[in-house]
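Heads up, one of the protein chains got dropped from this complex, but the rest are sitting where they should.
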Amino acid sequence: MKKLLKILSDITQDRQFFAGLIGVAILLLLVVFAPLITKYPADFYGPDSLARPGSPGHWLGTNHMGQDIWSMLVYGTRTSLWVAVVAAFISGSIGLLVGGVAGFFGGKTDMVISEIINIFMMIPDLFLIMLVVALFGNSLTNVMVIIGLTTWPRNAKLMRAQTLSLKERVFVAGARAMGENKNQILFKYIIPNGMYPVISNTTMSMAYAVLTEAALSFMGLGDPNVISWGQMINDGRNYITHAPWVSVLAGLAVVFTVLVFNLLGDGLNHILNPQKLQRGER
Amino acid sequence: MARVLDVRNLSVTYKNKNKCVYAVSNASFSIDQGDSMGIVGESGSGKSTMAMALLRLLPRKKTVVEGEAGFLGQDLLHISDEQLDRLRWKNLSVVFQKAMNSFSPVHRIGDQIEDIYRIHEPNATRKEAHGQAAKMLALVNLNERVYKLYPHELSGGMLQRVMIAVSLLHEPDLLIMDEATTALDVVTQGQILGELRKMESELKTSRIIITHDISVVSSSCNKIAVMYAGSLLESGHVSEVLARPAHPYTKGLLAAFPPLRGQRVVLESIPGYLPDMAARHEGCIFAARCPEAMEKCKSAAPARTDLGNDHFVSCHLIEVEKQ
Amino acid sequence: MSGNYIEIKDISKFYPVKGSGTLLGGKGSRKLVKAVNGVSVGMAQGEVLGVIGESGCGKSTLARLLTRLETPTAGDVFIGGVSTGKMLEQDAKKFYRTVQIVFQNPYDAFTPRDTIEQLLSRPLKNHGICPDRASRHERCAELLESGNLRPAEDILKRYPHELSGGQLQRIAILRAMSLDPAVIVADEPVSMLDVSVRADIINMLLEQSASKKVTVVFISHDIALTRHVADNIAVMYLGRIVEYGAAQTIIESPLHPYTKALISNCASIDIADRVEPIRIDGEPPTPIDPGPGCFFADRCPVAEEICFREYPETAARAGNHRVACHKA
Partner (left out) sequence: MKKYIVKKLLISIVTIVLVMTLNFVLIHIAPGDPTTILLGRNVANPELKAVLAAKYGLDKPLYVQYFRYFGQLLRGDLGDSIIFGRPVVEIIGEKLGPTLLLVGIASVVGLVLGTAAGIAAARKEGSVIDAVYSGGAYFLNAMPGFWLALMLIIVLAVKLGWFPSSGMEDVRAKYTGFRHVLDVAQHMFLPMLTLVLIDIPYYFRIAKSSVIQVNNEDYIMTYRAAGMSEKKIFRKYVLKNAILPVVTIFGITLAYLIAGVALIEIVFAWPGTGRVMLTAISQRDYPVLMGIYLIMSITVCVTMIIIDIIYAVLDPRIRY
């Protein structure tokens, strides 16, 4: 109970984390209660096209096909969050594994893996993502998987650094001298103490995934069967002079979501900062 | 002998949103020309904070410094920044602990020495600066070849020597060394301390050494000041304080230190912990851990008592004895 | 010397120099850092051996070799006549129970996520010393009591960051002791602690090891402290023991020029005891392919031609005093 209170006070202490948390809560509510808070299904083509925001029945207006913008934004949240979670999960897992292996085994393994990580960080990944999606087809699954498969290097780099420094910590040497084996050390000491920065970085990867998905849809490489904010921005482009709200609102949704994940990631980074646990300072 | 530094009632308080930490309270001591004083204390004693306060290097927004520090007729704590800048390095210089970080890693050592020399000799030619630097480098037993090198090309011991040479560029009246030899090996430390002693007789520089290691003080200083939890408890000549410590804390510290030669003794710790520095303490700061504490020690702070021959101590036991 | 309970025989640790050779594993010309270079020394049961030397002399590597945190390039350690190399192969856990270590930094000695009880119970459980939870709890409390950490029940519930450095280091010693080791390696166990609490830690280490006849290898750069705790002292320079003998003898009548310089430069708190330090020039070189002569020759004030040519044999002197020097 005391611990819980402590955690709660930590959370409210860090403004960034708190803001991020509220943002995520809003996004999740939108996802869960989408059918309840929208008047129209997202694929409903109404009679009023390009209605201004504030029009009766369409408080955020409609697009050129007569679709309700508010409904599209809400259903677009589903797409974005889904992509964010799956892609970040893939990228986080690969990063954790590759970085962990490099750091834990060290020596030549580490040398080779870290050069590979550097190389992947250097290659402009958006081109590769586009190429692969173009080749393999633009389904949502492909988009999520390929974003996950190309954005792991950052997480790997972080995990490697974490593992390397943890390996040198006295309590790890102590555990070895106490006769604990490699598995015990990895699962009891390295991973529990090293994964928090990776978690916070993975939160940032979610932001990156949202941006990438938007870019892909914007290029016409999104899944045509789902509502996507990037697609909305692209559609709105043609009416930018007289109906700018389509693009503007969809873009604001992207910005809001990315901000939320970045805030959450930065906040987590402060709260879980390993330095805080290192030397008894609270 | 001329008085170089006269510190009166120096207090330093760290302030942030939630609390105040009383890092140094009411410290008074003085240094005469040619003196070398060692300020000893454990972690949290405020010894480094005191030095930083005298040098006015503490962040201004977060600290409150009170008291006086007479230095060559001026008050270090109250003169303007411009006046202070004129004294810095010309009359008062400092060497910090971390030798490895004492120089910018991307500039040549010689370049950095010249910049520091030119602060007070803006019109000096490169040759003049180089000449003075070479003289000081020789004093700390270094080849002037280091002039052309980058910091990463030198070892920690060599860098610390360079730093000491730099601190002596203008032959200052007072040199403050903050744990300057702590990170060095025994042999290197011994040699640097030896060089310092030799040099002081040539340059007439006074010195303050801040350290946690009494043996450094006993082997390189003529005066000692003992600090505990922000208070200066005892000060005097090394020969007197170490031979006849008056304060129970000094006695405790000495009993915890093993001698190098002679009979082996039983080492004794001082029981208890450092008091909470964020609280004001009514009585003697050491009372809670003092084996000889009396009722009075908990309620009233002891006055600084003069035992003669520059030996000062702040302890009720002594006050009682004197009466 | 075969009567020794613990016998370190010709132990060495060489590392390849970083950046020498190529990525693809170039042949031949790889340079070696000879961190520990053929160290042999024996200890009686319950003896305290002090190891002194400057940074880079290999004393910490020696600690890691003894506890097998590093695998020796050559050599072995025998405890009661049994090869620890063999012991590791046959029953690794037994080895770790036999040899324990206390590190320099107590603040980092425990994983920050566990309570003291969890930290102390873990080895008891892993080594099957106390099979059930209740007995482990009892044992942990006993351990703390025996180390004067009271109230034990309260401390057991604490996290490492809630305790002081001195308390943590005492717990580290108690945890090592809880496995009933034959040897404890103490690598600079008090150098990060304040002087006023050091004595307690040292006294506790000595008491605990004396009562259980545990042999202690005390590694330190603090010469006065080492003299205080050790029966015998070994002086290391660039990976080798250059002088060995009874603590008092090494401090008061050293024979090797390096030991002499080291001790003369060591400050004492006794002001009557000011000795003129012996100058030795230069910085301690790195142990990259040293030799063939005496490693100390180029800094030695009394070196002669032979010192640069061949490494001196270790010669026995009065008592157990041994020194490796052509001139001593």
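Here the chain labels run A, B and C in written order, and each chain numbers its own residues starting at 1.
Just so we're on the same page, contacts are C-beta pairs under 8 Å (C-beta built on N, C-alpha and C of every residue); 3 or more make two chains touch, one makes a residue touch a chain.
Quick caveat: nothing in here was measured; it's all calculated off a predicted structure.
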{"item": "Residue touching the undisplayed chain, where the options are A:Pro41, A:Gly57 or A:Pro244", "value": "A:Pro244"}
{"item": "Option touching the unshown chain, where B:Ser104, B:Thr125, B:Asn143 or B:Ser299 are the choices", "value": "B:Ser104"}
{"item": "Touching residues on subunit A - with respect to the absent chain", "value": "115, 118-119, 121-128, 130-132, 134-137, 207, 211, 214-215, 218-221, 230, 233, 236-237, 240-241, 244, 247-248, 250-251, 254-255, 258-259, 262"}
{"item": "Sites on subunit B contacted by the missing partner chain, in the whole complex", "value": "55, 57, 84-90, 93-94, 96, 98, 101-108, 115-116, 119-120, 150, 152, 163"}
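In this section, only the chains that are shown with their structure count from here on.
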{"item": "Subunit A and subunit B, separation of their C-alpha mean positions in angstrom", "value": "52"}
{"item": "Interchain centroid distance [CA atoms averaged], subunit B/subunit C, Å", "value": "33"}
{"item": "Contact set on subunit C toward subunit A in their complex", "value": "23, 67-69, 92-93, 95-97, 99-101, 103-105, 107-113, 122-123, 126-127, 160-163, 172, 175, 179"}
{"item": "Complex contacts: residues of subunit A adjacent to subunit C", "value": "111, 169-171, 173-180, 184, 188-189, 192-193, 277-282"}
{"item": "Contact footprint of subunit B on subunit C as seen in their complex", "value": "54-55, 164, 194-200, 202-203, 221, 223-225, 227-228, 251-252, 261-271, 273-274, 277, 279-280, 283-284"}
